[in-house]
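Only one protein chain is missing from this complex, and each of the others stays in its spot.
We call the chains A, B and C, going by the order they appear; numbering starts again at 1 in every chain.
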Amino acid sequence: MSLKQSGAFSTVETYYNDYGQRAKELNREGKKVIGYVCSFVPLEIITASGAIPFRVRGSIHEPITRGDTLLETIVCPYYRSCFDLSVKEKYAFLSGMVIPHGCDSMVRSFSAWSYGLPLSYFHFVNIPSVCEESSLEFFGSELNTFRKSLEKFTGKAITEENLDQAIRVHNENRDKVRALYEFRKTDPPLISGTELTMTLTAGSSLPVEESNSLFDQALTEVKGRGNSPLKKGPRILIDGACLDNIELIQLVEELGGNVVTDTICNGTRDHFPKADADGNPIDALAHRYLDKINCPKTYRSNKAGTFEGDIENRFGDIGTYAREFNVDGAILYVYKYCDPFGFEVPARKVYYQSLNVPLLHLEDIYSAGTMGQLRTRIQAFLEMIG
Amino acid sequence: MTKVVILNQGIVASIIGPTGPEQRRLANRVMEEALEKISLSFSDITFIVSTGYGRINVPFSDKQITEITCHARGIVHLFPEARTIIDIGGQDVKGIKVDASGKIVDFVMNDKCAAGSGRFIEVIADTLEVPLDQVGERSLQSRNPAKISNICTIWAQQEVSSSLAEGVSVSDLLAGIHQSLADRIVRMVSRLRVEPSVIVTGGGGKNRGLIKALSGQLKQEVLVPEEPLITGALGAALMGKEIVEKARQYNTPLETKERILEAVKIL
Amino acid sequence: MVFVLGIDIGSAQSKGIALGGQGSLGSFECPSGGDFKLTAEKLRGELLSQSGKTENDVSRTVATGYGSKLVFFADEIKPDIVCLAKGVSSLHPTVRTVIDVGDLYTKVLRTDGNGSVHNFLLSGKCAGGSGRILQVIARVLRVRVEEMGDLSLTSQKRVDFNTGCAVFAETEAISRLSQEVKKEDLLAGLHRALAAQINSLAERIGVEPDVAMTGGGARDIGLVRAFKEIRRHDILVPTDPHMIAALGAAIMALEGIEQ
Partner (left out) sequence: MAEEQKEAKPKKRMTATKAAASIGPMVKEFITGTLQAKAEGKQKVAYTFIVCHHEEIFRALDVMPVWTENFAGICGAKRDAERFLQRAESLGLSRSLCTYALCGIGFDQWREELGGMPPDAPWGGQVRPDFMISSGQILCDPRSKWYQASQQFMPDVPIYNIDLPYPLFQRNQDHRDVWSYYHQYIVKQLRGLVAFIEEQTKKKMDYDRLRELVNLSDRTWNLIDETYKLRRAVPCPMGTGDAMNTMVPINFMMATQKAYDFFVDLKKELEEKIVRGEGEVENEKYRLMWGGGLPAWYALSDFNYFNSKGASFPVETTYRMVAPLHDMDLPETKDPIEHLAWRWLGYWTFWFDKARKRPGSEPDVERLINWIEEYKIDGVVMHEAFSCRTWHVGLIWQLHQLAKIYKPIPVHVIGKDGKKEKVFKELPSLILESDIIDITSYSEVDTRNKIDAFVGALESIRANRAA
């Protein structure tokens, strides 16, 4: 779907295409912009420190060159692209960078990042891979370490009030995203998948307050639409990791499908869970990032003792979304070399079968060059379910 | 290859034209030939569906449908018992799983490396100076298939010509090449959990050597349509017919293009 | 009177050099064909006749390259990267990095001017990033490989070309032509893409100046220019860059005698 060149969405498009435009300005004004990757970096702490969290993105249009001279090509291609753009100084306006323990690709390339980029601040946040009382406690300590290191870097204490306030604005942001998703429930949806993902991606390049007002504008605009500008078509759920380039979603929509929901990182995985607003803020954050974010990286033990029960536990949110958004089919989009998602493909396939939702599994390498091949697969899939 | 199938109650005409990337030109030419053959005018054709790698480059098509759907449709028409379809083309190889009602339930496709497609055979056949329509038969004469250790088409080409100089026979080399391609194809389609009947179609279906290697590695019989090259076009025609019938039934208008063939520029 | 041969049997082209005490006495190049033994013999015959010698005059022969093991009359076989370093250093001792674009492999090596190899890297098992693709495209465009460089330099508007698979590149090129893309623009795109790929390989072991390009690919000035543009510094190309490994082999044959 091509975008309406008006109001909110034209701003969105600008921020999406010239990604980092606003952050560059803010940096020039003397603000500290802290880059991050993955859903596991607690943005609230960065916001509370007075710095601006900025999600580092890859580009499927830019061939990976310099990055490959420092990093093996057996790293997940999405992550290699982020690294490549960073060493090519696309994000030269960053003051620092935070990398979490999201997956092997992130852990093993941390040295290459931290020595490869000339940034004065670098921090690694370890994330437990199990979710229980002792790991929440450990994670809390790890978050405090992060907090202290940011304090040292910015020269300013991060108080409980700062954290509470940050939690509040970030939660607001998530409420707005939820509201945007509500517009996808009609058939055809009022907002296209392309527009939505572009909006969320644009938002992740802005200070949270600005992101909030951008989302507000988008909400007003979509609400004002009355009739959907879209055609009816199969309703598609996209399942996978980080999909920060819109081309895949665009392709699905161009071929007549409507992307109505997802589990991707810059979609529901990142934006749906909220932090508890009262109580100790660090505990609330530990709880949100470890327990509430549903990522294959976090091991969830099989409490049911049966395979069926286990996949219901692990992938239940997919079923919820599939029903809530009334989907006709799903695309499981996984990058080559991605261990956390890669190992779940067989179980996820079975889960989709149990939901009776047809599934297309795609393994891809994060390059615009593969869109031609994907086109045939996606078109055939839409023909199959249509 | 560019193929045309014209359908009425049964197949009225089918034409197989040359292969090549100048798809637009070839589409026009092959269509023209087909019409000539049965002395129909272009405007007599009610509906045209294009398919295949170059489906968007067919200027006169009314609808584009993927080769996955079309091959499945064509094959199911010919073999209602088909459950697994393997389409071996010059650009890619596809595996398609269909259920008892002929509906596609899953499919896989290879990626952009010539080593996993019919092109692999073409290149090697060219190196060994064996005409494509003989590679299959020649490979069947082999007693001792050569082991091809390189995956890359270009490297394999080098390997084959060195082996040839060392005295390895052409049939042994061809048999080795077929094993090697069959191996890659089987690895890919096994993701579908192959069930009988297995049908091999596309240009690769014309190659008896490849069929033998495939059935050996799949450990089951594979069936091949009489004319494997046209099953995609046949499927497309069948789908076209359905569209027309549906439109007539519900009395909805058919969206078609103007029936004009472009002048064919000879390169 | 010393007389030595350096024989380089490449996958595409075979090259030979005859050296006497005073310098080169002959050089010859021919397609490798399938039968490397035959090719090696042919090379030897040609070198002998050029320098007016007989088999018995040859004090030492060093063979190198893809088919070196089939040079049955060689006294010694040396890896091509060692020969390349030797050959380049003998002509240009300030060279520290050599990039050799051969038919199946691209090789990058670091040397010290004495002909020692201090590090090296070879391209992988996919022929997409080596010289063969030049040949493939030349055939499609119906130009001779020798002409490709000059043609590429005339391009006003480089198109993006995806090198990817050396086999499917042919298909891509034909469809580009049918979209009326000019040959020179396509070539410029190809050269750019290939140069970028080769540069990535080189960067993996670090590029120290001076940089020389050798191998058949270095005869293609379009590729050399694209490479210069990417690296933003000058690249040295020895005369007859494709003969360098053979030259190095011959020098090593000489050194073998001296020892």
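Quick note on the criterion: a residue touches a chain if its C-beta (ideal position, glycine included) is under 8 Å from a C-beta of that chain, and two chains touch if they have at least 3 such contacts.
The structure displayed is predicted, hence computed values, not measured ones.
Undergrad: Among the chains present, which touch the one that was left out?
TA: The undisplayed chain, in the complete complex, is in contact with A, B, C.
Undergrad: Per the definition of touch given earlier, which of A:S10, A:S141, A:T159 or A:S354 contacts the omitted chain?
TA: Reading the full complex, the residue touching the unseen chain is A:S141.
Undergrad: Touching the hidden chain in the complete assembly: which of A:K32, A:R57, A:H101 or A:H271 does that?
TA: Residue touching the chain left out of view: A:H101.
Undergrad: Provide the residue numbers of chain C that touch the chain removed from this figure.
TA: Listed in rising order, the touching residues are 78-82, 85-86, 93-94, 109, 112-122, 124-125, 204-206, 210.
Undergrad: If you put the missing chain back, which residues of chain A would it touch?
TA: Residues of chain A in touch with the missing chain: 69-72, 74-75, 101, 103-105, 107-112, 114-116, 122-124, 126, 128-130, 132, 134-135, 137-138, 141-142, 145, 149, 296-297, 299, 301-302, 305-307, 310, 334, 336-337, 339-340, 342-347, 349-350, 361, 363.
Undergrad: What does the interface between chain B and the hidden chain look like in terms of residue numbers?
TA: The list for chain B reads 149-151, 187, 190-193.
Here, only the chains that are shown with their structure count from here on.
Undergrad: Does the chain-touch network form a line, ring, star, complete graph or other?
TA: complete
Undergrad: Which whole number of Å gives the spacing of the CA centres of chain A and chain C?
TA: 47
Undergrad: What's the distance between the Cα centroids of chain A and chain B, rounded to whole Å?
TA: Taking the mean C-alpha position of each chain, the two centres sit 40 Å apart.
Undergrad: Would you mind listing the residues of chain C that make contact with two or more other chains?
TA: 164
Undergrad: Residue numbers in chain B touching 2 or more other chains?
TA: In chain B, the residues touching two or more other chains are 112.
Undergrad: Would you tell me which residues of chain B are touching chain A in their complex?
TA: So the residues of chain B in touch with chain A come to 53, 65-69, 92, 103-105, 107, 109, 111-112.
Undergrad: In their shared complex, at which residues does chain C touch chain B?
TA: Going through chain C, the ones touching chain B are 11, 33-38, 66-67, 104, 125-127, 132, 164-168, 171-172, 174-175, 178.
Undergrad: Once bound in the complex, which stretches of chain C touch chain A?
TA: Spelled out, the residues of chain C in touch with chain A are 162, 164, 196, 199-200, 203-204.
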